[in-house]
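One protein chain is absent from this view; the other protein chains keep their places.
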Amino acid sequence: MRRYAIPAFFLTPATVLIVLFFMVPVVATLLLSFTDISTTTLSKPSWVGLGNYRDLLADPFLKKILANTGKYVALTLLFNVGMGLVLALLTSLVPSQIGDQFRALWLLPRILPPVVYVFIWQGLLTQAPMGLVSDLLGVSKNWIAAAPWSVVILANGMVGASFGMLIFTSAIRAISRELFYAAAVDGATTWQTVRRVILPLLSWPILFVTAYQTLSLLTSFEYILLLTDGGPGFYTTEVWSLRAYHLALSNYFGNVEFGLGAAMAAVLVLIGILVSLFYLKIFNFQNLVVEPKVEVN
Amino acid sequence: MPIRPPSWRLILIVLGLITLPIGVGTLWLLLTALFNQVHGLLPVGNINFGNWRFLWEGSINGRPPIWVALFNSILFAATVAFIEVLVASMAAYAISRMNFPGRRLYLGMILVLHAFPAVSLLIAIYYILRVLGLFDTLFGVILVKASLEIPLGIWLMKGFFDNLSWEMEMAALVDGASRWTVFRKVALPLVRPGILALGTFALLSAWGEFILPYTLIVSGKSWTLALYLQSFLRESFVDYGMMAAVGLFYALPVFVFFLLGQKYLLNIYSGGVKG
Partner (left out) sequence: MIKGTDVTLRGLSKRFGKVWALKGLDLEVQAGELVAFLGPSGCGKTTTLLLIAGIYRPTTGEIHFGERRVDHLHPKDRDVGMVFQSYALYPHLTLFENIAFPLRLKKVPDAEVKSRVQSTADLLGIGHILNRRPAQVSGGQQQRAALARALVKEPQLLLLDEPLSNLDAQIRLSARAEIRRLQRDLGVTAILVTHDQAEALAMADRVAVFSTGELQQFATPDELYRKPKNTFVASFVGAPPMNLIEGVFKERAFEAGGFRQGLEGPHPQGQGWLGIRPEDIELRAEGTPATVLVVEPLGREALVMVESGGVRLQVLVPAEAKPAPDQQIHLHLPAEKLHYFDRTGTRVGP
């Protein structure tokens, strides 16, 4: 009995929490997406089958949302990976203590509370005299309203760039010294070393960061919510995940369309499951499981 | 890189330029919080503590006192970190060091959940908390926050437990310890670096958490600092001075931590903690 009871004891707390807040929500998202649950039908929702999904396809703004989502994910990803790569390379080329300092600075946007981080953006981009950008450009306006997309992508990108930066830096550090010495002996310039030695060896980490961040960008909306809340105006920066959130949890018109929001979330959940399973495959799972050397529990 | 390029000083300047916005933003927050008027980065008034009156004036525009929010934030972050470390360590120890049927399956599930974007479950979680009667309670949000990071925590801690010596574990068993005693007296003390890493990560992450309390908490008495600060953004007239002061107050532990433990932070975030 001890054989099962002891591991079960160790695993129970984690399992309960995972079931409660991962497994049940996945099922609940799918189930809710098949009902017409909303503010008016909260107590007894009825089954509508694929009704919500039909509504979703018929939504006149669907195209706009999809385009926004594509734009947001693609451009932010480009910034994240590109900036991550630039930072990793540049901080590797300077003396390592200085490089560490810069990398640490780039962690700041990530560890700052999002509300504080977004507030700083708002402050810098507000009208003169307070707003620095208005001050410097001599044109006083609210730059978030004037150029919402640039702000959304830059603000998200500065948070996300550190992820790639750290992964690429570890990858560069893992390259054997001999390779650099060999390149130097062969007369390669720094740029040639970067292009012919480092970049080819970074292709796998780049793929990893791209895949990983695509999924998290697709589902994250925290910074957009705080910066523009999908505006300014009508759906200017509203992306899929934010739209789902708005529909289900904070509808402007007071009628929360929970079922429809759940249907949009369900699409993300399904994508999430598929992509995560795909990671499991490329992570080479077999190597991660080593048999324990103690057999008694 | 082992070989420093001849033009590294030039590279340093480039690095400085692209990093400038981070410095500027931080400086702006500091100046705006401290002076009564700031033009861009130029303070034009005197040092002004009026921005900080939320500290002694009880309630600002009908908000709960900031001390309530501070207390909630501390409670929230500390409890989340504690639950996360304890629950993840226990599970990670079992997965890493014990023999039981379904072990591979469990590990596979953790790996999938680790990559899975939990925020997409928010709508269902809102519903579940309502059903459980935990909606609008700090405890409910604590459970949710800790749970969503548990796969990551298990993954991180498993890596640390994997590296413990098997002979030491065998020695403890022969010395008369049960697995629970081995875990508590031998394994946990030895994975202290992992506990510190996960604990730090969890504290920082919970301290900054916005979307969960924003969605799952309504009443002011359960507000965290994130909600307190965000409530200023919804006002028609934004008092930048006071907001900056609140923001600085809220972010102060993070800044202090950042100044004291840069190297440590880099290690934690390079060590596979996702972002």
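For reference, chains read A and B in written order, and residue numbers begin at 1 within each chain.
By definition in this document, contacts are C-beta pairs under 8 Å (C-beta built on N, C-alpha and C of every residue); 3 or more make two chains touch, one makes a residue touch a chain.
Keep in mind that what you see is a predicted model, and the values were worked out from it rather than measured.
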Quiz item: Among B:L27, B:M168 or B:L196, which residue is in contact with the omitted chain in the full complex?
Solution: B:M168
Self-check item: Identified contact with the non-displayed chain, of B:S7, B:T137, B:S178 or B:Q262
Solution: B:S178
Exercise. Pick out which of B:A77, B:L113 or B:V186 touches the chain that's been left out of the picture.
Key: B:V186
Self-check item: For chain B, residues in touch with the removed chain
Solution: 165, 167-168, 170-178, 181, 185-186, 189-190
Self-check item: Residue numbers in chain A that touch the chain omitted from display
Solution: 2, 291, 293-296
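What we mean here is this: only the chains that are shown with their structure count from here on.
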Quiz item: If you average the Cα atoms of chain A and of chain B to get two centres, how far apart are those centres in Å?
Solution: 16
Practice problem: Under the touch definition given earlier, write down the residues of chain B that touch chain A in their complex. | Solution: 1-8, 11-12, 14-15, 18-19, 21-26, 28-29, 32, 37-41, 44, 86-88, 90-91, 93-101, 103-104, 106-109, 111-128, 143-144, 146-148, 150-151, 154, 162, 166, 169-170, 173, 178-180, 183, 204, 207-208, 210-211, 215, 225-226, 229-230, 233, 238, 240, 243-244, 247, 250-251, 254, 257-258, 262-263, 265-266, 269-270, 274-275
Self-check item: Residue ranges of chain A in contact with chain B within the complex
Solution: 3-4, 6-11, 13-15, 17-18, 20-22, 24-26, 28-29, 32, 83, 86-87, 90-95, 98, 100-116, 119-124, 126, 128-132, 135-136, 158-160, 162-163, 166-167, 169-170, 172, 177, 180-181, 184, 190, 193, 198, 212, 215-216, 218-222, 225-226, 241, 244-245, 248-249, 258, 261-262, 265, 268-269, 272-273, 275-277, 279-280, 283, 285, 288-297
